[in-house]
Each structure stands twice: as C-alpha cells, then as structure tokens.
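The structure appears right after this line, and notes come after that.
With one protein chain withheld, the remaining protein chains of the complex are depicted in position.
Letters A and B mark the chains as written, and numbering starts fresh at 1 in each.
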Amino acid sequence: MIGRRGWIGLGTVAALIALWFLLTTVTGIVSGARFPSPAEFWLSLRQIWGRGYAGGQLMSHALHSLKLVAMGFAVAIATGIPLGLWMGWNRKAEAAINPVFLVIRPIPPLAWIPLAILWLGLGDSAKILVIWFSAFVPSVINTFAGVRNIDRPMIEAARMLGTPRWRMVREVIAPAASPLIFTGLRLSLQASWTTLVAAELVGALVGVGFVLNMAQQDLYPGMILVGMVTVGLLGWATTALLGMVERRALSWNMAARD
Amino acid sequence: MNSTPLTWRETMAWSLLGVVLFLGLWSGLTTSGLVPRQFLPPPQEVASRFIQLLTSPFAGATLPQHLGSSFMRYAYGVLLAAAIGVPLGLLMGWFRLLDDIVTPIFDGLRFIAPIAWVPFAALWFGTGIGGPVMIIFAGAFPPCLINAYRGARFVEPRLIEAARMLGTGHTRMILEILLPAAVPSIVAGLRVSAGLGWQSLVGAELIVAAAGVGFMMVQAQGSVQTATVMTGMVAIGIVGMIIDVLLRQGEAWLRRRRGLEA
Partner (left out) sequence: MGSILFQNVDKVFGPASSGVKALDNINLEIAEKEFVAIVGPSGCGKTTCLRMVAGFEAPSAGLISVSGKKVTEPGPDRAVVFQQFALFPWKTVRENIELGLRNKNLPAGERNTLVGSALKLMNLETHADAFPHQLSGGMQQRVAIARAYVLDPDVLLMDEPFGALDAQTRVVMQEELVRLARVNPRTVLFITHAVEEAVYLADRVAIMTRRPGRIKEILDVRSIRQAENWDRFQKIEDVMDLESFVHLRTHIWKSLREEKGSQSI
C-alpha cells in the first residue's frame, strides 16, 4: 500500500523531525526564543487545547475561522461564477465590466483590509467582506476563461441541436468550463484562507489569526507554531474537501488529467 | 454564444458605459449621503489626495518613496524565490528521488498561508527588511517551484525519448531539453509568483513594517483618513498591474518566438 514514494516521504518527515529535535533540544543551536523545540510545541498545544489561549480553546478559534472562510468563499463563488459565465458568454457585458475589473483586480485582496476595518470594524462582517473581495476575482477570471476556451464546434453542435439558452448554460457551457472553474475555486479557497488569516492578524478578537497575533505579542514561539500548524491543517482539510468535490464533478475528465 | 467579437468602437462604447456607471454609482452613494463621506470619499477626493501624496509626505514619506521601499523588498523576495524555486523545480522534475524527498515537505508547508509566517518574521526580524522579504518569499516560492517542476516533468515524452535516443546525458538533458521545454510554464509561474509576491508584500507591510505602502495604509486607517487608504490601494493596484502587464508582454514575446502563437 505504501509505495516507494510513500516510504521516502515518511523517511524525509522523520529525518526532519529528528533534525528539529537535534537543533533545538539537543544542541541548542536554535534558541527557544526563536523557534520552539518539540517539547515546547507540545506544551503550547496542550495549553490551548485544554485551558485555552487568547480567549478560547483551539477548537473554538479554529471553528470560528473556518466559519468565516466558508461564508466568504460561498458568497464569492455564488457571485463570481455567474458573473464569469455572463462575461464569457456576452461580449457586451465583458466590454462593460472589464475596465472596472481591470482596475479592481490588481489591488491585492489584503489591501482591502484597512478599508474594510474602517467600514465595518473589527468584527466578522469585515472579515467576510475582505474574503469575498479576494476570493471573488479568481472565480470570475477562471470561469470567464473556462467559457471562452470552449471549443467552438461544441457550441455549434449544441445550437444545431436546437438547445435553448438555459439548457445550453447548464448542460453544455458549465460542464465544459468546469475544469477551469474548479481551478478558479481552488485559487479562491487559497485566497480566502490567506485573507482570513491576514485580516485576523491585523484586527480581530477571535480566530486562528488572532491566536497568532497574541502569540507574537507575547513572544511565545511555541504558540506561534501551533497557530501555523492549525492554519496549515485547516487549509489542507478544506482543499482536500474541494478536491473530492472536483473529482466527482470532473470524473469524465479524469482520463485527460496528468 | 455571442461569439462574434465586438468591433473596436463597440468595445470602447460599452467599456465607457461600464466605467461611467461605476463612477456614477460611487459618486451617487457619497453625495446622496447614504454613506458618510469619511467612509467613502467621492472619486474626485481620492484622485486629488492621490496627486497630493505624490509630493507631500504622509507617515514619514511621499507616496513614490513608500512605493520605492515596498518595491525593493518585493524584488528581493521574488528574485530569491525564483533563484531557488526554478532550479529546484527542474531538478525535481528530472530526478525522481529528489521529487520524492522534497514533495512531502512542500505539500506540508503549502497549506500554511504565507501570511501566517508573519509572527515568526516579526519575532526574528522585527521591522527590518528580512521580515517582508521572508513573507514575500513564502508567497512567491510555490508557483516558481511548481511550474518549473511541471514544465520539466510533463515535457512531451517523445522529446525526452528523442533526446535519450541521441545519447543526451543528465546535465545536457536538464539545461538543453527540460529547461527550454519548461520555459512557457516557468514564465507563467513567474507571472503568478510576481502577483502573489506583491500581494504578500502588502500583507506583510500591514503588520510588520515601518515604511512602505502597506504601512502607510495602516497609519491612514488608524487616523480614519479614508482617501489616503484608498490612494494606497490604487497605487498598489497600478504597480501590480504594470508588473503583470510587463510580464505578460514578456510571456507573449516568448510564445511568438517559439511559434506557439501566430
């Protein structure tokens, strides 16, 4: 079951952990003030898991962040995909919307944070707004590209068969564009997490980013690492979930994939 | 599908309409009093603030100066990411063992948003240049690596076979076959990398900087100077766009030269 690749991977991970242990606990080359030792990491983890840190337990911080990401992501794709489809399909819409997009797009999502805080304060709604901004753009762009890249003959065949507009979108255009749409979704998810963590770092009262912020101010490397690992795990889990959805939706395309 | 492209005139007309509608909506929201002026200044105010900041300083420097220091950190970070990511990616694409070793590490770290490195960056570098560079590196590195890797790994098998048939050794294979074959992918990766790097820069500066555009924006936010915040956003957007356009041109030139585009 574990192929050669798996064994080498495990070996590498084991080697790294050993190296970590060596550099911190055994030789002290890397001091505890800069990077936590495995023991310190463990202690921090136990603390935040049980007693809590920065106002709550790890679970509640993580779930809160997860909730915000989910909401922001959902709003982003619910608005982004239809817009991308419309722009892809309708050249006039594209021409009208493009300039605005061209201006908004290069503004890094994180750059919206100060404005969002100014408008909505330090609460959840500001975070969701920023997540929406950052996740929105990749969805639109990739959906648009997906529609534009559809083989002309396919559309022509569908028209020849007398396909009405709504069915065309649902059964021809959306599926044909779906590989790129999913690429957009993956980028949107990535953007969502990045933005959420950043927003929570800048100004928040709860969440993994807030934990990171507090840990930094308290000069608590062990907790910083716990925060980072948590961010990583949450990112991995949500991406894996999206991957599962993608595989189901694109099962017809799998043969064409790497 | 409306598959007939619009004429130049039609495109301009519709684009103009879009812009007018957008600006009109914006102005309308402000002047009607629906949104308080201090939260959403009208477009003219943002424009004039922008011009003002070109010469008069805010939070320690003028806008061009802030942009300059931001850009410098950015350049360091991206160049470092490319200098390490591209060669490593190519090597991983060719030597399976290296791939097997590095990929798990990379996969593990990949999900940690670059921004999450900020606390450590702050801890290790304070507000020095190392902090932002590190975060930009974290953001810009993955696309460089991944695209170089994919470019090398997924070269058309026939080309690899032809090269092997011709007796090509490892070094030459990497430098003369994989690298050129991977160039389109690498360049696309650099473009994404440059974009992500620029975004990470902003994030980094929002939190751990004493100069730069992000810093300027945080200061402005603190004193509710919305027009300045928006100026910062526009400036960042413009520079980001210029970087992207330049890289796109480069990419297109390359594709033309290779005959991948008419």
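List of remarks:
By definition in this document, a residue touches a chain if its C-beta (ideal position, glycine included) is under 8 Å from a C-beta of that chain, and two chains touch if they have at least 3 such contacts.
What you see is a predicted model; the values in this text were computed from it and never measured.
Taking every chain of the complex into account, the chain not shown here touches B. Touching the missing chain, out of B:A81, B:A163, B:V192 or B:I207, is residue B:A163. Considering the full assembly, B:R172 is the residue among B:R37, B:R96, B:R172 or B:R248 that touches the omitted chain. Seen across the whole complex, the unshown chain contacts chain B at 156, 158-159, 161-169, 172, 176-177, 180-181, 183, 258-260.
Heads up, the rule we're going with is that only the chains that are shown with their structure count from here on.
Between chain A and chain B the centroid-to-centroid distance comes to 17 Å (mean Cα coordinates, whole Å).
Listing the residues of chain B that touch chain A in their complex gives 1-6, 10-11, 13-15, 17-19, 21-22, 39-40, 97, 100-101, 103-105, 108-109, 111-120, 122-124, 154, 198-199, 201-203, 206-207, 214, 217-218, 220-221, 224, 226, 229-230, 232-234, 236-241, 244. Touching chain B in their complex are the following residues of chain A: 4-5, 8-10, 12-13, 16, 34-35, 89-92, 95-100, 102-115, 117-119, 147, 150, 152, 155, 173, 190, 193-194, 197-198, 201-202, 209, 212-213, 215-216, 219, 221, 224, 227-229, 231-236, 239, 258.
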